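Missing here is one protein chain; the remaining ones are kept as they sit in the complex.
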Amino acid sequence: MTPVRRFFGPLSPAGLWLGGAFLLLLLLLPFWGGSYVMTVAITVFYLALIGQSWNLMLGFAGLLSIGHALFVGIGAYTAAYLFAAIGLPPVVGIVPAVGLAVLMGLLIGYLGFRFAIGGVYFALLTIAFAEFVRIVIDHVPWLGATEGFFLKVSEADRHGIDLANLRGAPEMYYYLIMALALGALVLCRFLLRSRLGYYWQAIRDDAEAAQALGVNILRYKMYAVAISSGMAGVAGVFYAFYQNSLFPEIVFNIERSIEATLGSIVGGVGTLFGPIFGTFILTPLGEIVTEAIDLLKHWDVIDPQIKLDGLKLLIWGFIVVLIVLFKPKGLWPWVCARLRLTRPGAEG
Amino acid sequence: MAALLRVDGVSKSFRGLLALNNVSFEVSEREIAALIGPNGAGKTTLFNVIAGVFRPDDGSVQLDGADITGRRPDEICHAGIGRTFQIVKPFAQMTVLENVTVAALHGAGTVAEATAAARGFLELLELDTRAAQHAANLTLPDRKRLEVARALATGPRLLLLDEVMAGLRPSETDRMVATLRRLRDDTGLTILLIEHVMRAVMALSEHITVLHHGEKISEGAPERIVRDPAVLECYLGDQDL
Partner (left out) sequence: MDFWTLANAVASGLLIGLVYGLSALGLSVIFGVIRIVNFAHGEIMVMGMFFALLMFRWLGLDPLLSVPLAAALMFGFGYVLQLVVVSRVSHLPEHMQFLLLAAIAIMIVSALLLVFGPDAQGVEVDYAWDSFAVGELIIDYPKMFAAIGAVIVASLLLAFFKYTATGKAIRACADNRMGAQVVGLNVSRLYALTFGIGAACLGAAGAIILLLFEVHPYLAPGYTLLAFVIVIIGGLGSLFGALVGGILIGVSEALAAVLFQPSMKTAFSFGLLILILLLRPQGLLGKAVR
């Protein structure tokens, strides 16, 4: 088996061809899509990165986090602050940024596991920490407090490629976040097939049995939390330098945390490709709903005067409800079986 | 023969209920020993004390002279005790092969080595044809075999088997008995089993300890145990219930 073949082991030839064609389409996206398509695609890959991080924690190691925005936010604020305050380029700043996110994850993980807080309680602990940090940053003047923290961008910054400072054309951001998201996929795949992955899945399926087989549960759960929060921290660094503005109210909002979970749940928790697949369905779906509403207004089917702020999320929430009720294992395993994208008996 | 496992004066109570009362016994190296007794006698509790799930209120557990009382289950596994669960605990979303690989990783350097070792244990327990199935889809006898394969794959010196014959057909029981005896003969494994299937107990064990209401009421060779009035009484009394 070639390394590539081994990596995509579970994919059938049809799946490989389809995946390859899709990847090519994405690689060439800046040449066929406009700036709008690219913005959406950047969001997709960004959410896919966070989604994979979240999936690693729940799907691989069985820990439900509903405060994932915390790790993203810590990464974002750290890198942005170091850049603005002492001119530390993000290529270096990513180290302390990810480090802090990991430390935060380890703190929550240690407290949670040390005191045997499981299930819903662990999830609520993650929410509590996210809210706590949000409110603290709300009151820290040198992080901009509620007024927000801004990074300077000049017109010249919007051209060319400066990866060290994360300044450049939209295409640079696109290829960067694509590389990060695919890198996360490779990492997850590697981890899943390693000792860590085996132990995580064992702990997820039955912690007591795993422990009887010699697995140090606390240690391996901590590894999962550390890697997951670190990945989220990386996403945060990207976010800071792509958006150039950080508001605690937005960055740490519980909706960000929920957003992080959706792609994976829709795609399939615990599967390798699920989080990416789910985000590729959900984000464009939201955009399509918005477009459809605009079109209906344009054709005067809906009175253009009516404000339809909530309609998009309403429809979108409805679709999520339908998926939970009728495809609770996620869409990816189902699509795989339908289109024979994977070999029989194997999962993504 | 030297004692591999020594349980010394172990007591354990739950909310005032005495589940184990001053229980002492030994298992010699390379011996196949059985722990029997009516339901609720405290057999599984004793297993859980040995395997580190419960810390005893009193008494100690020693493996090959080293005190392992109150250590964590994973540490006790590392010390050389492998165990199965009476209520089977497969990793449901993993394949049968992956289940055993988790256990084999304990002594292996790489995943590939562990997988290779795991295949060997699947063959030994006649599960090789099920390797790629998800553990959730196994029948109960196969799940019992999976428990044994996993416990063996950790490379234990002492194997604790909790009712692994329950639900097996007589011919399957005989094969399991043969497998366990061959393992002992080939690898020098020591086995302590809890069992209700007397066919297996009599065929396998060289030494039997009888528990009743958390206390040891008898021990000795199988021929002696079946004639011990105390043992007969506790079982007959149990049937009267």
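Just so it is clear, A and B label the chains in written order, and each chain counts residues from 1 on its own.
Convention: contacts are C-beta pairs under 8 Å (C-beta built on N, C-alpha and C of every residue); 3 or more make two chains touch, one makes a residue touch a chain.
Treat the numbers as computed from the prediction; the structure is a model and nothing was measured.
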item: Which displayed chains the hidden chain touches across the whole complex; value: A
item: Option from A:139, A:219, A:298 or A:340 whose C-beta touches the chain left out; value: A:139
item: Selected from A:95, A:127, A:169 or A:187 as touching the chain missing from the view; value: A:127
item: Contact partner of the left-out chain, one of A:258, A:288 or A:301; value: A:258
item: Residues in chain A touching the chain absent from view; value: 58, 64, 66, 111, 115-117, 119-121, 123-125, 127-129, 131-132, 135-136, 138-139, 254-255, 258, 261-262, 265, 269, 307-314, 316-318, 320-321, 324-325, 328
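What we mean here is this: only the chains that are shown with their structure count from here on.
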item: Chain A-chain B separation of Cα centroids, rounded to whole Å; value: 44
item: Residue numbers on chain B that touch chain A, as the complex places them; value: 51, 53, 72-74, 77-78, 82-83, 85, 89-94, 98-99, 101-103, 105-106, 111, 114, 132, 150-151, 153-154
item: Chain A to chain B touching residues, read off their complex; value: 193-195, 198-199, 201-202, 204-206, 208-217, 270, 345
